[in-house]
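All protein chains but one are shown at their positions in the complex.
Chain IDs A and B follow the sequence of writing; residue 1 opens each chain.
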């Protein structure tokens, strides 16, 4: 017997959670003496009603797709990876090493190599927490938090003492050679003969993100590995019964998760900054948690949620520019989305289930 | 390094460890009752903001302290609602609370003070001031003990002494009172408490509330003791270091004192000597900053004495058949 229809489970519950999160956000805006309607207007205008706004919205969304997918893959294996922030940061290191220390004649050659570097470094940063969870039972949430801080300290050290060019005061690496600069979406539009998103950071990585969504979808729902990841995440005793090794799956799922988080560096480090700066990830690793939760751990949902957060991020910047509302409003919304879709899920679900049960009883009688 | 320098570093370590100690004890109460709390950071941050705001508005630091406790308690209530009443995921709830605090403090601060998330500087009675203990100046001349007394032990704010007093108090509550017995039991095996006729829900809410109060004091100390006002994101990961200290201390009060002192000392040393030259090797400050986290991972891995969390930690309690 279903407690409630599938559509209610997949669409209605997250939708109500989302509405609750936004309603409270609106109250917060009211509380600081601003109009939620006006705020929404500014955000939509700034993020969606110009190609300039879209150029930023898509750039941010690209970051969030990668970190959201990273959280999602781990989640399917029953693991809560909050180390996306550190994995993405170390992924940036991988990109930087590849681009600075190897000669690249053209970006099209540099890109695959940089992707390998980003994925490899991100995966390695997830490997130790994964191994400790699988073999020593050390809680992966705590170890990944610790690894975020260790990553920050490591990068800080490397940027100040190793990667910083001589004479520079900035804790940042040298700029990557121009040959490795990725085409921006605006360049590509120009190539097609129209002007779009001039001076915005959205770049070719956006398409890689879409590809990553497809690949992750294939991985999780079309491959044996994905099948085993999902089985383990749902029931460890059943997985063992079926001959699936929990240790192996935990390690592999976290490697993939870390690699996805690491790949974000292609967008922000290679595509936008074109050098490694300190705190390049800017919290995108954590936004991945909200994106995955809201996207119901499905790549399509993650993509939509990433777009929404891209919009919020860019819109929040516009808010800060044109109104007195600081861009931290976005962090509040992000927190409320995580709270309602993640931790307070039962608060929405339990009354809904009772409602549908009651409806069915009445229908049956 | 001379004796005076060492004293200065230890004195600074005492200051820096105080918020860690308070937050660590806060987490201890919560986690000993079976509620994991990675939201220490957020609660401290919220408390720092509310305490600084009210202290500024009223000019009275004590009202600020109360407000700090209130701010942290409000977030504790959210955590309790999510993890006790609605049996949600305690870790996700903690993450959400950290962001909620990070966002709300700036949002409200900007609205109220218009300083980009800062509060105005606190002066006079709006801050906690150092207390000079009796005879500190008279005894300064006594060799060894005199300077230690005057430099390290004397000259802190009342909250520092409170934090240190909380260590034996927590030990006593935990191991010598009915409340402590039930608190520990509810984190180890809630069914034992339930079948003994004691409400698991009430015990856990009480623990979460105490956690809020202590985080509130920690935040208030940050904003009105160490600093003269609130600055955006001023906790800077201290909530996570406190969490690390809690694991390091294996959820016990006296080791928590030691762990937070160790972590405070590391911060003091790296503040004083950004690049610590040990002769054969130079230790960069970043390494000192990361050391608490590295040590915690090693402890968690169980290579140096295993840290076993309370057995029922992280699990919502559901009566079994």
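Simple rule for what comes next: a contact is a pair of C-beta atoms (placed from the backbone, for glycine too) under 8 Å apart; a residue touches a chain by one contact, two chains touch by 3 or more.
One rule holds for everything that comes next: contacts and distances are computed from a predicted model.
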{"item": "Among \"Dipeptide transport system permease protein DppB\", \"Aspartyl/glutamyl-tRNA(Asn/Gln) amidotransferase subunit C\", \"Nucleoside ABC transporter ATP-binding protein\" or \"Ni,Fe-hydrogenase I large subunit\", the UniProt name of the subunit that does not appear here", "value": "\"Nucleoside ABC transporter ATP-binding protein\""}
{"item": "Of B:77, B:181, B:283 or B:298, the residue in touch with the unshown chain", "value": "B:181"}
{"item": "Where the missing chain touches chain B, by residue", "value": "175-182, 184-185, 188-189, 191-198, 311, 319, 321"}
{"item": "Those residues of chain A which, in the complete complex, touch the missing chain", "value": "1-2, 218, 222-224, 227-228, 230-231, 234-235, 237-238, 240-245"}
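Heads up, the rule we're going with is that only the chains that are shown with their structure count from here on.
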{"item": "Inter-centroid spacing, chain B versus chain A (mean Cα positions, whole Å)", "value": "30"}
{"item": "In the complex with chain B, residue positions of chain A that touch it", "value": "28, 32-33, 80, 82, 128, 132, 136-139, 141-143, 145-147, 149-150, 152-154, 156-157, 160-161, 286, 289, 293, 324-326, 328-336, 338-339, 342-347, 350"}
{"item": "Touch list for chain B against partner chain A, complex", "value": "38, 78, 81-83, 86-93, 95-100, 102-104, 106-108, 110-111, 114, 116-117, 237, 240, 243-244, 247, 284, 286-287, 289-290, 293-294, 296-297, 300-302, 309"}
